[in-house]
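These notes concern the structure reproduced below.
Other chains dropped; remaining ones untouched in position.
Each chain carries a letter (A and B) given by its place in the written order, and its residues are counted from 1.
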Amino acid sequence: MREAGVTVVRVGESTWSLFEPQDGVFSFEWMDRILDRLHKAGIKVILGTPTYSIPAWMAARHPEVLSQRWDGKQEHYGIRQNMDIYNPTYRRYCERIIRKMMEHFAGHPAIIGYQVDNEVEARKIGNRDYFEGFREYIRSEFGDSLAELNRRWGLNYWGMNINTWDEFYDRPGVTNPSYKLWWERWNRKVTADFLNWQADIVNEYRRPDQFVTHCFMPYFYNIDQVEAFRQMDYPAINIYYTMQDAQDGMWIAYAGDFMRPVCRRGNFLVTETNAQGTGWSSRDQYPPYDGQLRQNMYAMLASGANMVEYWHWATLHYGQETYWRGLLGHDGQPNRVYAEFTRGAAELEKVGKKLVNLKKRNRVAMLFSHDSKHALDFMPYTNGDQYKDYMVYEALYRQNIECDILSVDKVNDFSGYDMLVVPPLYVATDETLQRISDFVEQGGEVVMLYKSCYCNEDDAVRPVLAPGPLAAACGFTYQEFSSIRRLNLRPNDIGAADNTVGTWMEFLCPTTAKPLAYADHEFFGKWPCVTENSFGKGHLTYIGAVPSQELLQKLIARAADRKGIATAERKLRFPIVLRSGTNGDGRGVHYMFNFSAVEQTVAWPFADSESQLDGQKLSRGASVKVGPWGVVVGIE
Amino acid sequence: MREAGVTVVRVGESTWSLFEPQDGVFSFEWMDRILDRLHKAGIKVILGTPTYSIPAWMAARHPEVLSQRWDGKQEHYGIRQNMDIYNPTYRRYCERIIRKMMEHFAGHPAIIGYQVDNEVEARKIGNRDYFEGFREYIRSEFGDSLAELNRRWGLNYWGMNINTWDEFYDRPGVTNPSYKLWWERWNRKVTADFLNWQADIVNEYRRPDQFVTHCFMPYFYNIDQVEAFRQMDYPAINIYYTMQDAQDGMWIAYAGDFMRPVCRRGNFLVTETNAQGTGWSSRDQYPPYDGQLRQNMYAMLASGANMVEYWHWATLHYGQETYWRGLLGHDGQPNRVYAEFTRGAAELEKVGKKLVNLKKRNRVAMLFSHDSKHALDFMPYTNGDQYKDYMVYEALYRQNIECDILSVDKVNDFSGYDMLVVPPLYVATDETLQRISDFVEQGGEVVMLYKSCYCNEDDAVRPVLAPGPLAAACGFTYQEFSSIRRLNLRPNDIGAADNTVGTWMEFLCPTTAKPLAYADHEFFGKWPCVTENSFGKGHLTYIGAVPSQELLQKLIARAADRKGIATAERKLRFPIVLRSGTNGDGRGVHYMFNFSAVEQTVAWPFADSESQLDGQKLSRGASVKVGPWGVVVGIE
């Protein structure tokens, strides 16, 4: 490892049954040996609490800790993450092993931090205790008022109102969207509480120089990031993606743009990412082309990561993850990927200190809504993905507009931004909508998609002309909508060659808004499907149908033009991707990626910089070559 | 409502938990207020018994009333129609609430009738009591004879014969088709018994001027219409369909042609139909194009409806049916659909009395077999739809041949008709087949499809040369059949451009029948796949393969030509659809629909009439214009 350039490793996260082979019998010596060897080699360690995979003896003795999923599946032993994380018996065992481990290991000099659990989320847990917790949560949130509950959730429909708390019914048969939305909130709350509870225990023991983290998968909608990361200096994510021809850096950029705003210090860790092929079978093995592993390493730094760890060092010869391959393959010998890792590690050894702690001051924010994501899944308007956040993000990414992704319910102030891009904000409070309205009025640009503003925070539709509280800012109302097949738009000045919309269309009736596009259809063409409204000092562009990717890009560009956002960067486009920020020394750091197999020559769009990887000068406007799957890193 | 032209509403059907918020605690005042207001406005009311959605307290206290489906699914609370309708506890609670409601409401002057339950059918109920009921039913139907049961169902195969009634096995593991068919009969019987039981209770209280109804979904194969409608003057149906480009009126016509013959008075009610978009999600929202809502209203009257109600007045803001939208949308304000409803309502105010109580004397009947529908599903010969009743109906509908749809097992006499069209009559008694044979012999025309006559009433194959009792009338026998891909036919004089068959083919060996068509295939071409037989004074056309829609139409037309059926009407074709009958004054009523977006000009094929909607003269043979999604209604 030392030879390869590894400087930090994670250990311990799924080894509960080795630390505690029998109930109350502990064994830590084997890990002591590992830590001592790592320390001797100068390699730092993040020690994980092992709670995401229970020992066999626990399942045998306390089968009630296994998850009884509300979709009817009973979990069995033989896999990880099969338990009810809310269960008190499970929690009691968790607490004991964490305390024992902390007592034993906290003083070890190799340890720089602790990871509590791993990729936790509530995986359809439906155990009785979990449901009862939900009922108490609702009781508390609704001030113990069944009348309030019945009213806000509309339970009178189909006569499913509740008249005593004992009648409050369990999740499996539920059809009511309000109930479902609150259930998802409960899932997020339990997950965050669980992490904070573990962090509290670890905090009793850890040294001041040690941090606490947790690694999430970037399926952000199941996590309350703000609450879950509350006690963590460095939240972490595990980013997996497809390499080879599909490598585009977008999933990395998305994850980073999501994480930065919710990190206390503005930077995060990457605790896992692809080494060689990934997957629970050998069906999807896509080892990187030459250059891709290193390129992705820089892509993570360019998004704000302060660490890049790979999953994992060596590859297992047995078990479910036999084909989730590490830097070393099954043979345990150096290989092509190992060589590329070593090259990257050597480069970071030289320039890494200047790249970490990257900060960004983006002018554009994309608003993310956990509630809208879930609520649209309950009431789908199409097949597959409903929320389309990734489609919207792509429209920014492909034209080099950097953004922050903000959890809409957790942010009180958009004033630091010039432009908001809004995927279907189906569920939102009046306050949030007022905040968006104010943002426009005060001069902001908003590009907003269909179905926004439709429901209140209980996932109940607002009983007013859509788009309700945003009608003035939008400059239209609507009463009707329709599923549609893909429709051509009549000629317009938006300028998209793929001049189409599809899937869904709202029949917008402009009051003050200017129609930008109409479907070329006898019936649907009676209403515009894209409008632009001047409201106060700003503009709100509304897209009342699912636009083509190109149409969406053009509409965003149109708004960006008005603000002069990313004017230079937007002249370059994917496969050239630009990412910038300011390092700890306050100097501008610029990344130029080439996400293609063909060398690109482009004009350097930034201030004069020094290329960190080859020492060359990068002058504004001068030609720069970026090789296949290559990257240029300049610092001003 | 009054302003809009609403004259009747339904209330109460899913509000059990409002009428009885706790076990034995009743509350009717809130409905009194509603009824009084409606009465004051001159709007009539149909009051529903609320039994299709149980209160939460019942599920909490008596979980055994929830359906344990025989396919393994356990129903939970949180949705309607999740209970075992045969369960005595459920029935006891039903009876109490119905009696309490009738005691309270029966005298209210606004109430013109009662709807018992809603869209009831046995939804895979498999509770123990339900199964035991089935066993007793079989015991009774088979004269308590296990020997008879084993013999008729062929239970000796795989040694699954039953030697005591205690061994009689439950539905879940059953593979025997005879058992399955009888289980479906049990489902239909329980459903009908349940409705008659409710009607009996209501009848104890209702005024003579009040009627009893129930609304079905037009999936007719799960209902014993004759038994279920036995006590109802006006059975009702809820017809939902796709509008916009898919609007063709066919589902409405099919439903009407099915209902009329089973209605004691020959007319039925439509209790629900599309207002705006329908669906349990927003995925399939197809609000009507201009004119379509009104067109469909007339289509229902043209099929024999005496009332058209929409589901529903306003749109819900919460719950599973948030996107099942009413005449008013979420905003509660007048809109495009509301305006069209109001136009239609105003027209009916003027001419409605002359349109209701429509009677038809059709010369053609289509034979519908509940048993064949189910039995073919147990032993499919293709993917998807097996019974093809809708394909056959379409062949009539598209060329303006009106028909009655007869439940083949409930009709003893076809003598009123000139022609029978028979979808795969896979299961039938000898008596039914003899009746068809007699019909041909006495001069009738029969067009019959493959697989007819194959099984007896126990779904056991007849142990004789197919088509068994109909061999003489058919004029062929066959021993073999094969799955086939789509095959061209050799040139013939049927005249279909799409001269093909597919999916299935019987190897017909004519005795007296005349071959009409052969496959153009070395092997399959050895046997005809369509024959025509003169038998007595009539003809039987047999189609031993799945024909193209056009081929089927031509074969039906060929038979219709011999009888001179719908000669004038058949000159017009879809999108022009003609529907006729006689109103209460004994006058001819004629509807001409244009199911397209393009205005049509056609010659009026009926006797001179007066156009009801614009007062113009309609002279036989004179040109009539029918606008896009338009209708002309003439009365002689």
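The rule is simple: a residue touches a chain if its C-beta (ideal position, glycine included) is under 8 Å from a C-beta of that chain, and two chains touch if they have at least 3 such contacts.
Note that the structure is a prediction, hence the values are computed from the model and not measured.
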| item | value |
| --- | --- |
| Overall copies of the shared sequence [whole complex; 2 in view] | 3 |
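One rule holds for everything that comes next: only the chains that are shown with their structure count from here on.
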| item | value |
| --- | --- |
| CA centroid of subunit A to CA centroid of subunit B, Å | 50 |
| Residues of subunit B defined as touching subunit A within the complex | 14-18, 21-22, 50, 53-57, 59-60, 73-80, 82, 244, 276-277, 281-287, 289-290, 315-323, 329-333, 335-337, 597 |
| Of all residues in subunit A, those that touch subunit B in their complex | 72, 153-164, 166-170, 172-179, 379-383, 458-466, 479-483, 504, 522-523 |
